[in-house]
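One structure coming up, written as structure tokens, with questions to follow.
The other protein chains are all here in position, but one chain of the complex has been omitted.
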Amino acid sequence: MEQSAEELNKIEKKDLFTSGHRACGGCGQALAARLVADASGENTIACVATGCLEVFSSPYPDPSWRIPFLHSLFENAAAVASGVEAAYKALNKGPVNIIAQGGDGSTADIGFQCMSGMFERGHNVLYVCYDNEAYMNTGVQRSSFTPLGARTSTTPMGNKTRKKNMPLLAADHGIPYVATATVDDFRDLQRKVKTALSIEGPKYIHILAPCPLGWGHHGELSVQICRLAKDTGIFPIYEIVDGKVTNVLKIPVKVPVEEYLKLQGRFKHLFKKGQPTPEVAEIQEIANQNIARFNL
Amino acid sequence: MEKLPLGLVIDLNQVVPYKTGSWRTLMPVNIMQVPPCTHACPAGNDIRGFLRVLAEKEDYEEAWHVLARTNPLPATCGRVCPHPCEAGCNRRDFDSSVAINCSERRVGDYGLEHNLEHKKLVSGRKEKIAVVGSGPAGLSCAFHLAKRGFKVKIFEAYGEPGGWMRYGIPPYRLPNYILKQEIDNILRLGIDLECNVKVGVNIPLDQLTREYNAVFLGVGAQKGLGIDVPGKDADNVYTGVDFLKQVNSGKWMEIGKDVVVIGGGNTAMDCARVSKRLGANVSVVYRRTRMEMPAITAEIDEAMEERIMFRYHTNPVKLVTDEGRVVGIFSIQMELKEPDASGRARPVPITGSEAFIPADTVIMATGQAVDYDGIDVQTVDNQWMYTNEHLMTSMEGVFAGGDAVAGLETVALAIGQGTQAASAIEDYIEGNVESNLAQPPVVYSRDLNTYYYNKQKQFNKEAVSIHTRLKNFREIYPSFDLKDIIEESKRCFSCGLCFHCGNCYMYCPDSAVKISPSTGGYEFDLDFCKGCGLCAKECPCHYIQLTLEK
Partner (left out) sequence: MLKQIEGSRAVAECVAMCRPNVISAYPITPQTHIVEDLAMIVGQGKLDAEFINVESEFAAASVVLGASAAGARAYSATSSQGLLLMCEVIYCIAGMRLPIVLTCANRAISAPLSIWNDQQDSMAMRDAGWIQLHAEDNQEASDLHIQAFKIAEQTSLPVMVCMDGFILTHAYEPVDIPEPKQVDDFLPPFLPKNIVDPRSPKGIGLFADPRFYLETRYILHRAMEKSEETIKEVSADFAKTFGRNSGGFIKTYKLEDADLVIVSMGSVVGTIKELIDRMEEEGKKVGLVQICSYRPFPRHEIYNVLKDKMNIVVLEKSISLGRGGILASDVRWSFPRAEKKDRNISSFIAGLGGRNIPMDDLRYMVEKVEKEPVELEFLGLKNELISEKDL
């Protein structure tokens, strides 16, 4: 479907994912899920992986979805979506938007294989990863997206490894569209969802979705934290269209990572009596590398 | 209980959502707050209101009506007001204040260009009110009372209405036709105006108190005060206001080649600039420095542009006369010592620093006083009129406002007091107990989330060249472009009131911000709101605040 720039930039609020879900107050993932659902519109099927999103949004008898919702397991959203797509093809139904979605754990860890398979086979499915950088649903355990230094319940001394770079891994499957987004810029996020859905084939959108519970910030800061994640270079915003990085969001004024870290309880131990520990410099280095790599 | 469906599959259109509102401990509320511009505006103008109308609807007519709710003289204020609103504007902390004053002028002018008329709120009340004086205080009071249906009559001592707006402020700042149109428009509400009647002299005040249900005194401070120096009674020595009154009455003044203006206020600036336009070399003599001058900065700047000479630290000790005419002044240099009661540095003479300044005319713009002739009300320190908190003087049913009460102030303040007095008079007539509604709090920069605003240059008004402006008394700032002002209005942050940015609506993770079917505005669905505070945090203008759940 060709869409005009105007249509792509239109902000959508349809409440296709709506009130009544059990997410924590200020949950970035709940917000992101609604922005995605609303951007994709009524003609959409959501295939959701087990995780916070699924648990807070789909309890019997009052789920929050108003578009068809299909959940089966933690690790197979992409495969289930592949099956749905195959069925639509086989039954000559559609067109329909099929969106597989899940947390960072179900995307990059346990569900990596299913997602990789879906990409490689070329299903016409959009995969959306709600990245809250840990296994939140089970009580904030480390995932391969947990950033360096972050404290989780299984990295009580702070995580020692760097975050897996899923968007680039996705792009290396040769899929036509990859994008990153955060919940603070809903226009951008929704434009990316619509753009993705207008492209035939597998697509991947990686959304940073702050988790007040797991990150240790007050819910009201979820949007601000996204902004800082961008402005520090910690979370670069870009698209990869047919393998080429484009539309990189330039950082207007570069902010030191401390500003980002300090708002979050999971990084609290990185500051001793208000003074940053050496890990902070290492995190700054990661941000700097992002800035250099993507020319932010 | 509902039977379990096969495979627990349910129809999503039939879902009765679970109410998460019970989780809430904090609750978002919409609190309309007073923006600091309005807080600082002595007339209490709904600045945010008219700017939003311009920004959102580009509707000058509606904007005019918004302004006219408080201020019947927007075109006038838009020219002469020292705009304390802009000093208060939150945008100042971001880039530069909104050009409120220029916007007000453009809206006021639009009203005049399109003959927009004021609307009565109520009509046909039988009570009669007498307003003494047709300065901004009297006009404002009459205006607000007439809108509420009262029968109003204004008594004015001079031949034309307007007070100092007419006889003080020179036309290059406020063209007479602008003022006249605005006044006519006010009078069109059915207000009677009788000029050339000086209450207390031509007609006793008690007659008014007898014949009218209430009286408002907006008599201003019409008497010019000079300084007590030898030679002050010479023919070619004027007080500032007398001088301006004569010029503005259309009288040609022979002022000679050299004019010395004594004083540092707005009147002094006006006298100096008028004199300059009458062809003289003008010097302003002031005891302190530019820093301490009470005149509006812009006025001083403009005066300097117009090559008026400023002599600071200079105090006249004597006017040198020759055959009953002043030929110059003897002055002494002053130095500044520790501040006096007014907080300004105290000037002390330096002995032996006397100097002679030649002058064909001396203008003493050094103060004004209330003319109490025939008006026997209690005063404060023998100077300004005493009023209680409802602006009622010592005489029952006689109210007052403007310069006569507040001292030498501004047009806007006079308008504000006129408005206030109108309400007080209505309450007085209706026997209302005071309605003491708590004012909403003022919203300051630190409360705003300025992330959502973009830096943008302020609208800049352009004066005509010095060369042309000194040739005549024509207005020095030509009219502004309608589009420019629309752009400027978009700079307004809408501090403390929703401007429909949609942030709360889009950001609420619980979709608990709904569009009200009745108003079209945003409202909270407390059945679902969890009180996370995201909406409040991301509301740019602080219209949303979190309060403790009841």
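Think of it as A and B in the order they're written, each chain with its own count starting at 1.
Rule of thumb we're sticking to: a contact is a pair of C-beta atoms (placed from the backbone, for glycine too) under 8 Å apart; a residue touches a chain by one contact, two chains touch by 3 or more.
Being a predicted model, the structure only gives us computed values, none of them experimental.
Even with one chain removed from view, subunit A keeps its contact list with that chain: residues 42-45, 47, 54-55, 58-61, 63, 65-73, 75-76, 79-91, 93, 96, 113-114, 116-117, 120-121. Considering the complete assembly, subunit B touches the hidden chain via residues 4, 6-13, 15.
Keep in mind that, in the parts below, only the chains that are shown with their structure count from here on.
Subunit A and subunit B have Cα centroids lying 53 Å from one another. On subunit A, the positions that touch subunit B within their shared complex are 11, 13, 15, 17-28, 30-31, 34-35, 59-69, 183, 186, 212, 218-224, 227.
Residue ranges of subunit B in contact with subunit A, taken from their complex: 2, 4, 8, 10, 12-13, 15-20, 23, 451, 502, 505-512, 525, 527-528, 530-534, 536-538, 546.
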